[in-house]
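Coming up: chain A.
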Amino acid sequence: MPGQGLINGLAVTLKTMTKRSSTQQYPDVEPDLPPRSRGVIALLEENCTVCMLCARECPDWCIYIDSHKEEVVVPGAARARQRNVLDKFDIDFSLCMYCGICIEVCPFDALHWTPEFEYAETDVLNLLHDKDRLGDWMRTVPPPPAHDVLGEPSKEEATAARKAAGPGAATPAKTARPAVRPEPEK
Partner candidate 1 sequence: MPLWLELGVRVVAVVAAFLVVPLIVGQMEHKVMAHMQSRLGPMYAGGFHGWAQLVADGVKFVQKEDITPRDADRRVFQLAPIVALFPYLIVLLAIPLGPGGLVAQPMDIGLFFVLAVLGVGVVAVLMSAWASANKYSLLGGLRGAAQLLGYELPLVLSAASVAMAAGTLSLPGIVEAWSPWWLLWQAPAALVFFISGLAEIRRPPFDMPIADSELVFGYMTEYSGLRFAFFLLAEYVGIVVIAALTTVLFLGGWHGPDPAHFGWLWTLVKVFAVSFVVIWLRVSYPRLREDQLQRLCWLVLVPVALAQLVLTAAVKLAL
Partner candidate 2 sequence: MTVADVLLLALGAVAVGSGAAVVTSNHLVRSGLYLVISLGAVAGLYLVLGAELVAWVQILVYVGAVVVLLLFAVMLTRAPIGPSRDLDRPAWPALIVGGGVGLGLAALLADAFRWTLYDRPPPGTAERMGTQIFGQWVLPFEVLSILLLAALVGAIVLSRPDIGAREGEEA
Partner candidate 3 sequence: MHAVIPYVTGALLFGLGVYGVLRRRNAILVLMAVELMLNAVNLILVTADAAVRATLVGVQIESWAYPNGRPAHSGGVFALFVIVLAAAEVGVGLAIVLQYYRMRRAVHVDEVALHHDDEQVSR
């Protein structure tokens, strides 16, 4: 029938109008962001060892790190140990392109994505977040999402499971998943 498409078009828009709109009322209602949303980067200072991996991997060089060495006297040890102490850890968010390489590369989980995105400034200089401010963001880091039950267990889990099972068990940790795999949903 000629004109069928035209009528269908009208029907689609009319139907959409009667449905609830999918707008999120953002400033009034907080957005429900998924975990690992790339908002701002938070720093857990205690985990940082000043290995400088993040600063070196950063594609646009927006991480600035200063540190000094400190001697820590460990009782019973032969001599005092040396430890890196962080003096400065700045991220310039006016340069950052949110690639997340620093977070990926950090061996000690000192850097985290947080979904917090409201840190616009009227002066671009204020976008340089120092380590206090970065540390402050830690409170907005959500707990990591639960593991996928069908996923492979993490290396740490696997190792722990293997140790718990004792040396006799071959490698049961690899099959730590449910014995009967449920049918994938169609």
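Definition applied: a contact is a pair of C-beta atoms (placed from the backbone, for glycine too) under 8 Å apart; a residue touches a chain by one contact, two chains touch by 3 or more; residues count from 1.
How were these picked? Simply put, all candidates are chains of the complex that A comes from, given by their letters.
Everything quoted here is computed from the prediction, not taken from an experiment.
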item: In-complex contact partner of chain A, selected from candidates 1, 2 or 3; value: 1
item: For the chain A and candidate 1 complex, residues of the former touching the latter; value: 6, 9-10, 12-14, 16-17, 19, 21-23, 25
